[in-house]
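Every protein chain of the complex appears in place save one, which is left out.
Showing chain A:
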């Protein structure tokens, strides 16, 4: 039976952006406050799962045409290359470095290579979670 989900779908359209922005916040705040790549990735994945619940799998894959397997591979590559980059500077594997930069608009900020590693973790978590859920959800 075709049901009328207009309330759920309209709320999802608003709520998805709140969840997504909050996951970005959690991801960037991970160095100084609770949070980081893993929780941020899980929150992003839960936002996409909310979209999957309110709409169907086909609509979500046309709206977000992402191959999550490739996303996992990119994340692993990023994490591994951040760790391996330390070798070229004559320091042990996985040594991180940071420096202060003057960015336009943001002013003086410290940028750390652990951020790149965290981005890798984020991509892997989103990719793996969405691969699991999509392959269980698609029953053909």
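Here is the rule we go by: contacts are C-beta pairs under 8 Å (C-beta built on N, C-alpha and C of every residue); 3 or more make two chains touch, one makes a residue touch a chain; residues count from 1.
The definition used in the following text is that contacts and distances are computed from a predicted model.
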Omitted chain, identified by the protein name its UniProt record gives, among "Ferredoxin--NADP+ reductase", "CoA-transferase", "Hydrogenase" or "Monovalent cation/H(+) antiporter subunit G": "Monovalent cation/H(+) antiporter subunit G"
Sites on chain A contacted by the missing partner chain, in the whole complex: 1-3, 7-8, 11, 14-15, 18, 22
